[in-house]
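Only one protein chain is missing from this complex, and each of the others stays in its spot.
For chain A:
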Amino acid sequence: MNEVFGIPMSSLATVLAVAFFFCLAISGAIWVRRPILARIGMRNIPRRRVQTALVIVGLMLSTLIFAAALTTGTTLNRSITSEVYRLSGDVDELVVPSGGESEFAGPSPGVTFPEDVTATIRQVAAEEPLIDAVIPALWQPVPALNPRTGLSEPVVNLIGLDATAIESIGGLRDVDGQPIDLAGLPQDGVVLGESTAQQLDAQVGDRLTLYVESTTVDVNVAAIAPDWVLTGTLSTGGESGLAMPLVRAQELLGRPGEVSFIAVSNRGDARGGLQHSEEVTARLNQALEGTPYRAIPVKQRSVEQAEQAGESFASFFLIFGLFSVAAGLLLIFLIFALLAAERKPEMGTLRALGMKRRHLVAVFLLEGLGYNLIAALVGAVLGALVAFGIAGIMAQLIGEFLAIEPAWRPRDLVVAYTLGVVVTFLTVAVAAWRVSRLNIVSAVRDLPEPSLPRAGRRWLVFGVLGLLLGGLMLWGGKTADQLFLFAFGMSLLPLSLAAILRRFGVPPRPLYSLASALVLAYWLLPDSLHNRLFGRMEGDIEMFFLSGVMMVAASTVLIVWNADVLTLLVGAFGRSFRSWLPAVKIAVAYPLASRGRTGLTIAMFSLIIFSLVVMSTINANFMALFASDRAGAGWEIAASKPPTNPIPDFRQALADAGIDTGGITAVGRVLQMGPFQAQARQPGDSEWSNYPVSGIDRAFAQASDAPLQLRASGYDSDRAVWEAVSEDPTLAIVDANTLQSGGFGGGPVRFTIEGVERQGSTMQPVQIEIRSPLDNRVRQLTVIGVIDPQASMLFGIYVSERAFQELFPEPASITYYIDVAPGADAQALSRQIEAGLIPYGVQGTVIADEIAEQSSIARGFIRLIQGFMALGLVVGIAALGVVSFRAVVERRHQIGTLRAIGYRQSMVAASFLLESTIVTALGVLSGLVLGLLLSRLVLFSEDFNESFQFESLIIPWGQIAFFAGLALAVALLMAYVPARQASRVSIVEALRYE
């Protein structure tokens, strides 16, 4: 990984290293100047070993999240990069016909150019010592059959190579590393790629049948070579192939003197050649200037894409891990509040003896650094292990397409370690400053801090600063159109105002309740109303985090200041279980008495449950939408094929192959260009967007059950719109993603249509343009329909076959959609089609199976992310542990008193368990309610509604119950040990205990 959130890792590492050493320097300076402070701080660490262990668990989580995210990014990057180097071998650049964005350009099936261009490239190579070899190649996907095993493959990439040229980079080698003499192969000899050999169960000496155009050709397997670009594996996860001499391929494919690409190898090995790629590409393109060809640095591009994929994953995991990091920071506050409570008399004494507040801060800072240095180390190591676990799950999910190699880099762990230490150090500094504010007299005598009728002056200062900052954010957000700033400002205002009013003696409960209710009300405003009131602003995935933090903060304040409602419930409970009422009363009374620590614990659970509920709910609704029965638009089987070997009449071809077509009720044909082979824009726009275009025939239009979300007025039905598009080359239908202007994410494949006027399910027709990037020809179209997202299989712009062929004479692929009669076996038919139409290279897929498989992969990834997010529960659990252990110590005397007046051991234990349950349940409930409310708001927001139009909210109760149950169960488990300790306290000793 070279970047995270767009920040170069090297810069990040440098800044963090400086910050890390700054933290150490501050601590070192304190140590040197006041060794006594260091002694106090450091010797506090081993005082209570169980507590120390819990503190380390709590503090390590931030580092763990950082380390796991960065290492996951590195794993993915390394896996893809290894695959890129393996498949590219010594090939660094490809010369191909120009057209489209160079980022996505490459050879296309059936697109060839004169071999003479090789001479130009060789001339450059002769002058340029950085170029090792120039290898012209012809490529065409063909179907292949191994008659010995009866196995066939609809797409095998046949590659013709210049046998002499390939020798200059060491030639081809077989799977055992032995050289293969390509030029010396027999006339019918081919070198089979390893994957193709496995798919066909072929071995050296087997005779294979290739289906080339309308003829069959028998070839002999002379050798089996590892998969790489020159044996036909052109992309990661793509089809494998076979290689033969160029001349033979040209003859076989009927393309004499033609090539599909010219491979260029730079000086150096597979990895070493990369460093010259930029220079060589520039040199080649200089020579090719004015020609319709250009050089593409394919290896460099793939390595960069691997880098981006790794960075995206790391950023993704970091964003979703932020909730756990936030909960971890709250835990630090809680831990230091509890440590301060425990050492209150000591702190008071130190102050009485003349220590200043900054000395107390220094003591905590040094103690915190001690925990921190150990915790971050544990976190970094565990983070790497978690990342390896993630890699294992990813290997199960996508191992079929990409070999996942768990990998870690010291730099990632160093960055995670230093980041964890610095973040924790800063949090400890703030927490220490907070706890160092104490009343010396109360502290010395270990009495509660005196409650004051009004807040101190610093509240006024903070309040005014908060108001100013909030106002500034509102203004900045509105001016820059940034929802994050605006919403942050809106949340700060009521809280800051409450701080100011508290200074003037306004009672806290109504004040904080009102302020937090206002913050909640703002965040729960429907976005249509928000847009009306404040105007529309831009927001992205960061809003998820901000909304969570703000809503949870407000909800927690509301709960802790109004939790005495619980006493009413206790009364009701007591009537049913009178004998346990005392335990219940105690269990409720203590959390109410310690608003700070109760609030912090509630907030931690709430944050994590909130994030999990939002993720689960939004995912469940999208899965239900995209994987519904209508996802396949009414079709059962998709039979795709490359543009070569055209099928004149699909039904006839099936009949010729001996397939019973009686069960087939409809066949529709769709010609397709992929997202990087076609472009679209609205008239007047300067930029073109990459977006797939499909050409449909009338049969597809007539038999599809593809509902439209919007259709232009004048059409009676959705089918009428489809039929009109199939016949009129000026019309088009688009998918619903094109209407989504806001929302999260983006990417290279995104085309947005602005200003669609709608009324109910009717729209005003909109003009768009589509373009072929190969020759820049443009066609004007009128959009008369928008596909309902339930038909999730349909993606892109749909036009008539005629309009398509005018712009794209050679489609990238052709798909025949087949509908079968009720009761017919679609899977069997799909297999028959694939076997029977092997000469045409047809691949059959049962659409429902394909959707189920994709859903399963998507679900797997969601589970993976949820598991990662659930790590934050460890924080809440550690918090409960720390609070419970502290409570036993703190209440020892009171436990003695309760036991003396007749409390049974079981009552004491029950009250402790119940207390943990109540606090956890409040946190879980708060997170759950907020999560569901936010999910509903997001799913039914204007941005989402433009495209998806959810009918009702689907709540994944099963998942939610699992997370809530898990949190409660582990919380109870965590409280069990202290509860047992508490129940076994000796009455006499406890009564003596001060």
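Everything that follows uses one rule, which is that a contact is a pair of C-beta atoms (placed from the backbone, for glycine too) under 8 Å apart; a residue touches a chain by one contact, two chains touch by 3 or more; residues count from 1.
What we mean here is this: contacts and distances are computed from a predicted model.
Hidden from the displayed complex is a chain whose UniProt protein name, among "Methylated-DNA--[protein]-cysteine S-methyltransferase", "ABC transporter ATP-binding protein", "Cytochrome aa3 subunit 3" or "M16 family peptidase", is "ABC transporter ATP-binding protein". Checked against the full complex, the one of A:44, A:704, A:792 or A:981 touching the unshown chain is A:44. When the omitted chain is restored, the residue from A:437, A:777 or A:984 that touches it is A:437. When the omitted chain is restored, the residue from A:34, A:148 or A:595 that touches it is A:34. Which of A:299, A:359 or A:641 touches the hidden chain is settled by the complete complex: it is A:359.
Listed for chain A, the residues touching the missing chain in the whole complex are 34-36, 39-40, 43-44, 47, 345-346, 348-357, 359, 437, 439-441, 444, 450-453, 456-457, 994.
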